[in-house]
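Only one protein chain is missing; all other protein chains are in place.
Here is subunit A:
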Amino acid sequence: MLRLEAVGHVFGRDRTLETIDLTVAPGESVCLVGPSGCGKTTLLRIAAGLVVPTEGIVSDAFHRSAVVFQEPRLLPWRRLLDNIALGLKATAVPRRERLARARALADELGLGERHDHYPHELSGGMQQRVALARALAVDADLLLLDEPFSALDVGLRSEAQTLLLGLLGRRGIASLLVTHDLTEALRLGHRILVMSPSPGRIVHEERVERPFGERDAAFLYEAAGALLRQPAVADAFLFRQCEVTP
């Protein structure tokens, strides 16, 4: 269980986060959605332990968490397998074993033909899959994802979402995913938290009961529409009431 209690953060003179309560249960997928600059990336950094919040308590009872960033952040001078095995090397897993595990993951994520390629020889979608494999390689039971697919075009993004759903489901990994795309949140989350900017706070929580397999395009658009009809959500996304209602 990951638990943030009354977390607030002040950066310089600006308050970026205000009294945020958030939990992620084992195996649960939580999506944080909000417009740009609402502090959701800062919140993810706090959850990852990369930033210490000015106020509040963070308790992380997960065995191991890993972060997938907006950009792949691969080492340009290491081959695909070595990049996947990076976290294993950091925990001193012997080379033969870590490469074997990296190879298995690369095959599972459809990177089988490119074991010896350097990152610049891979497309953007492949690089992001390598970053995902690197996070999975350390046997994380909590994945923190910061708009991992925002740089991909629509077709690739949908493909990557399907891949992620499969990987998380098969392994029972919990996830906290940050996105500015409502439909992405509705497709990937058990629970959706909507954030509003200045200062960043959670203004709405929505539980999506429908199984992942049945969330088709029609459902996503309809659910996104329903969500935007909530005044708090519409406010967060800077729609004024007069613009939403004719």
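Assume a contact is a pair of C-beta atoms (placed from the backbone, for glycine too) under 8 Å apart; a residue touches a chain by one contact, two chains touch by 3 or more; residues count from 1.
Operating definition for what follows: contacts and distances are computed from a predicted model.
Student: Of the candidate names "Sarcosine oxidase subunit delta", "Transglutaminase-like enzyme, putative cysteine protease", "Carbon monoxide dehydrogenase large chain" or "ABC transporter permease subunit", which one corresponds to the UniProt protein name of the undepicted chain?
Tutor: Choosing among "Sarcosine oxidase subunit delta", "Transglutaminase-like enzyme, putative cysteine protease", "Carbon monoxide dehydrogenase large chain" or "ABC transporter permease subunit", the correct UniProt name is "ABC transporter permease subunit".
Student: Of A:53, A:87 or A:189, which residue touches the hidden chain?
Tutor: Among A:53, A:87 or A:189, only A:87 touches the chain that is not shown.
Student: Of the residues listed, A:15, A:117 or A:190, which one is in contact with the missing chain?
Tutor: A:117
Student: Quick one: say which of A:55, A:71 or A:159 touches the chain that got left out.
Tutor: Answer from the full complex: A:71 touches the omitted chain.
Student: I need the residue numbers on subunit A that touch the omitted chain, in ascending order.
Tutor: 48, 50, 66-67, 69, 71, 73, 75-78, 86-87, 89-91, 114, 117-118, 120-123, 126, 134, 138
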